[in-house]
Structures are given as C-alpha cells and as structure tokens.
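Shown here: the complex without one of its protein chains, the others still in place.
And then chain A:
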Amino acid sequence: MFSTHTTEETIELEEVTVQGRETYRSHTTVEFRSNTGPYENETFAGENSNHGEESEINEAGASAPFNTIRNSYQYNTIRSRKSTPAEIEKQANEVVSCLQKSHAINNDSLISEQQILQMIKALPQNLSLKRLVKSKLIKSMSEKSRPIGTLKKWRYQASMAFIKLNLAIREMMSTFELWYGSIKMINGYFGNGIGTYFKFLRWLFILNIFNFTIILLFVIIPQSLLKMHANQSFEVEDLLFGTGVLENSVMFYGFYTNSSLTIYLEKTYSMPSAYFLAFSFTYLFIFLLLFFKVARSYKETFIETSGGVYNRYAKKIFYGWDWSISSKEMAELRSASIHRELAEMLWEANHSKTSETYQATAKSSTRPWPLSLASKICTFLVRGMMTSLMAALVCGSAGLLWFSMEENWMSDLTVPVIITAMVNFMPPLISWSVKFENYKRKRSIFWMKMIRGYVVLGVALGTVPTFWLERSSGCWQNRLAQQIYHLMLLDLVLTLPLGLLIRYAKKRWLLGSGGFNVVHESLILIYLQCLCWLGQYFSPPLGLLLFLRLLLTFYLKRFELFRYCKPPNHYWRAAEAQTTLLALIFIGNSIILGTLCYVLVYVDSSTCGPFAGTTYTGEFIIERLLLIPRDSVIWNVISEMTSPVFSTAVLISMCLAVYYVRAKAEASKLMISVEREMLMWQARDKKFLLACSMSPLLGNAMRNRRYNLRTESTCRSHDRSGELDQSNPSNHSFSSQYDTA
C-alpha cells in the first residue's frame, strides 16, 4: 500500500501509522527503504526522520536494530532501571547483543563509529550504561573488523574529519556565545517569547559586526588612506546635520573617489571595483543567509508541523509549560495563565451550541463560532472602519512627508521628526485600535498588529528613497544618505532615552508596570536594520551607528525589562514569532536589494561618488569590472534575459510549479485524513472482535452474520465520549463494557 508513495508523502504518511509502536516502526522502515540513496541497507529510524545527521541511524530491513532495541528494552529494561553495578553490566550486555544481532553491524561491512555513537546517544538510558555499551561495542568492533577497501576507508576518514571539524567549530562558537547569561535569565524570568526578541537582537548585532568589518576593511580604510576628509573647519552642527566637513568625508558616498589607489609600484587598488564588490558581497551574503534561515524556520514551524491536525488541548497540556522558567513568580504566573486558558477553552466548548460536535470541528481544524449574524456584521463593520482609518492615517502622514520634502523648507528637521513619530507612535495606536476589533484569538491580534505595523514602517521607509529617485539630479545620493543619517541619529539620541523615560513616568505616576511590547520592539529593530541596509550603500560608516544602537538597545532594554516590566501573562508562540520576524526582515531586505539594483541599472550616477563619469553604475560594472565589450554574446544574453518576454515566461513557470506543489500538498492532506479515519475504524474493528471473543453472547452472534452486522453498526455509532468516561487506562475495560451490552 505504501510503497507507491514518494518521499514527501512518506513523511506525512508515517504520521498516520501510529497504531502501536511495532507497526509504526515497521511501516516507517518500509517507507524509507524506497528511497535508498547512498545508504544501501540503511533506513532512517522513523522518529528521527526530521533531524539531519542524528537520523543516520543504521537499520536493516524489518529487524532494524533500533527497533529491536526500543522494543526489547523499552519494556524490560528502561522501566526497571537497575542500580547495582552487576545489573547494569547485564543490561549493557543485553543492549550490546541487541545491537550486534542487527544486520547492520555484523554483515554490512562496517558502519562508521560515529553512527554507532549517534545511535547510543539517542538511547533513552542513563549515561553510565551508555558508556559501558560504548566501550563494549567499540571493543567488539575492533575485534571483528575486517580490512576494508581503500575508497571506503577514505570516505569514512573524510566524513570523520568533517564531523571533527564541525565539532571543533561548534566548540569554538560556544565560547563566544554573546550575552549568554543575560538571555538565559530573560528566558527564565520572562519566558521564551521575550527571549526570542533578545535572541533576534543578538543575531542582528553579530550580523552587523560582520557586515561593518567587511565595509571597513575594503571600503572605508582604503579611502581614508587616500584622503579622509576635505580641508574644512569642523562645526558642531555639521555632526547633527551631516553637512559641511562631514559631507566631504568618508561618511558619504559623494566623497569616494573614482580613481585607483597605488599600493606598491605598479599594483593598484581600484576604488570603484572595491566599492562595488564589497557591497555586493555583503548584501548577497546577508540575503542568502536570511533566505536559508527563513526557509528552514518556515519549514520547521509551518510545514512539518501542519497537516490537518489541531491538538488544542493536548498542546496546552503537553507543552504549555516553558521548561526554562527559573523563578517562582514566573512559574506561578505561567500556571495561572495555563489555568485561565484551559478554563476559557472549556467554557467556550460548553457554551457554544455546537459543543457536542466539538470533536468533529477539531478534526476539520475550524473553531465553533457562536456568533449571530448581527454581531458578525457589526464586527465586520468595525474592523473595516478601523482598517480604513489606519490606512488613511498612514497615507496622510506619507503625504505630509512628501510635501515637506518637496517644499524643502526645514526638511532637514521635519522629515526625520515625522518619520520617527510615525515609527514610534503609530504601532501603539495600532495596538490600541485592535482592541476594538473584537478578535477572538491571541494569534489574530498578534498578526494584525504585526502586519499593520510593518505597513507603517514600509511607508515611512519607502517615501524617502522614492522621493530622491524621482528627482535624481545633482549628488542626490548624498542628500538621501544625509536624510537616513538624520533618522538614525535622531533615533539614537531621542527614541531610546525617551522610551526609558516614558517607562519610568508610567511606573512612577500611573498604576502598574506594563508588559514588554515584543511586537513593537521587534518592528523597531526591523526598521533600524532596513534603514541601515538602505543607507549604508550611500554612507558606508552607517553600520557603525547601527552597531552602537543595537549595543545600547540590548543593555537599556534589559534594564527596562528587569526594572519596569512584569512577566507576560499569556502564552507566547516563540517559534512562530521567530519565523515571522525573520520573514519580515527578509522581505525588507529583498525590497531594498531590488531598489539598489534599480539604482545600479537605471539611475544616473555620473555626478559624484566612486562611479562618477559613467552614466549608469551597471555599465561600469559590465564594461570595466567584468571587461565585457558592448557587442559581445554575453551582453546580448544579459539583455535578452532582462527582456519582458523572458521574465514573463519565468514568472509563469514559477506559478505553475507553485500550483503543482500546492496540489500535491493538498492531496497529501486528504490522504492523511483518509488514513486517520482508517486507523480509527481498524481500532474499532479490533475492539469489536475482542468483545465478540470475550462475550459468549456475541461469540454466538459471530456465527449469525445478520446479527453481527447490526452490532457492528451500533459499535460504530457508539459515542466516543461515553466510552472514555467508562474506560480505565487499560484496554481490558472495553471488553467488560461490551459484556454488559
């Protein structure tokens, strides 16, 4: 039945085959044999299928060693863990013999030591036993091992070296884990949700260190060697507005030279090439890093864990607790919140008209909505009104921004003030407005806030470059960079202290100390990072400013958190939040990259900067850097590829691919529900047969087919909840239940 499915379906299918552990394992074993790649006789242990290298546990055929181990000592050994040395010794021997019995170790030449270690590592046993097993296994392996082929030996050695290297890198990285203690403490006192924010902050901080180092080494230092700034006197207002001597320094794009730097005799260092290469490297690296991070996070959070199952209650109970909580106060709060949420859910289930059909609705992953038509319309109207109000507000402020830039009257002052106000005051306004929209679920509220806040940021950030690209005359790059510099500076000197001051005032004069607004704070981080990505092409040292800002943010926010905030009283989906943050920053990054590419190809850059002299930066790159003459084949290919026809074709084929994959996913989903149903019926059939054989009355009935069919139908329509009330943990109670029938 299963062998016809492809690998993708396999993973989904194995989820359904959860009927008793033995069947489950053997199914997954069969499954993975159908996609044997380099591992001929190896299959992945079912439960490990999602864990990369850990999953490379050797199994062979249906008598897979991992199965054998699990099944044999799951019941005999683990539950009756021994304590005396002699007994431990005995157990170890048992496990070792289990492993050795397996096909893989004895016959299939040699499996690498690493794989055995992985296998032992995953055993649910205590460490002393694992050590014993390891030493025994290694000993017996060295006794038995036969000489192996050179190629294989080389392969193992190479993979071993790779693993060792990996381990060494991990060890090195763990030494440098920044702010480890702080983040641990935050996790402990405030839960994983807020911890996610700080981890995100740390990740951005490290990314920016890397980013700035490259720019510093390859762009700023070479230019400084040539000339650092123009011969002008320095005034304080220059620092504030980025004018005067600052404008004619390495701070801004316009000052970078389009000539080459002589290093030693004939060797030269071409500034334009360095400028372009350094930036394209960092941007591309960050783009790819984000791309893979988002894809992985998305896969882990949404794809691998979806599939039509909706375990609302089981979820709350089995992982409502955050195990990293380390304070009594936080533990108390978490308990209270779990209690409240469970009570709410129960109340909802009991008071909705559809409470009996909950089981059905839970399966189809929709929630019962006990709303009348009138209240539905009312809610809809309020939501529509609020959304349009927000949209109007955003459009209005964008218009104001444009107007003040156009008038050029005090635009140095008004533009940053308007944008900073937008970024800092709109999100709280949004949070406030969402309250009236009557969203039932915490998750919808979170999404509403996040998406609206993001749109505000996008508009605020998008207006400035759009304005300057519209009128790209003179050294517009410097003007744009100055405006971004103003924004970052204003943010650095005003927003952070002001935020702290507001907190202090709230605590001092108003009642209570509010929670930590993770959504708002994360959006601010995304805004700053996007600002820096956009600005640093036109003002390379901007990265330093962001570096300082993030450093300050970490310490100030930590201070604020411990001093003025109380732990959140609701459950936070950390994994989903992390994916959302990454996705949002990735979208920002892609848009900025697109804008910069547009600047390179279509916008006149001949007036100033490293590419002065050539009309478009793109031309310089192709002709001078890549040395491709105008009428060569490659040039033709490039211009063909950028033509509308080609891009339309690409777009259409991508759409088709998405449609195909989507259809496949839908089919798998359907398959899952069918298999689930089947599983349920199978179990009921078994129960029925058990009942038949136990009860003499039904036993007789077995011979009578008509009666048989009738009872079966009553069995099937039997209310599940009724069964559960009567059933004890063991299976046997069911038989007695049918006895009485």
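In this text, contacts are C-beta pairs under 8 Å (C-beta built on N, C-alpha and C of every residue); 3 or more make two chains touch, one makes a residue touch a chain; residues count from 1.
Note that contacts and distances are computed from a predicted model.
Asks: Name the absent chain as its UniProt record does, using one of the following: "Cytochrome b-c1 complex subunit 2, mitochondrial", "Rab5 GDP/GTP exchange factor", "Molybdopterin synthase catalytic subunit" or "EF-hand domain-containing protein".
Replies: "EF-hand domain-containing protein"
Asks: Which listed residue, A:Y156, A:Y313, A:F547 or A:Y564, touches the chain dropped from view?
Replies: Of these options, the touching residue for the absent chain is A:Y313.
Asks: Hey, which of A:L240, A:L277 or A:I338 is the one touching the hidden chain?
Replies: A:I338
Asks: From the list A:I120, A:A398 or A:I622, which touches the chain that is not on show?
Replies: A:I120
Asks: Since one chain has been left out of the picture, which residues of chain A touch it in the full complex?
Replies: 15, 18-21, 24, 45, 47-48, 50-51, 54, 74-75, 78-79, 81, 83, 117, 120-122, 124, 126-131, 134, 167, 170-171, 174-175, 180, 184, 187-188, 192, 300-302, 304-307, 309-315, 317-328, 330-332, 335-336, 338-339, 342-343, 346, 349-350, 358-359, 362, 573-576, 676, 679-680, 683-684, 687, 720-721, 723-725, 727-731, 733-734
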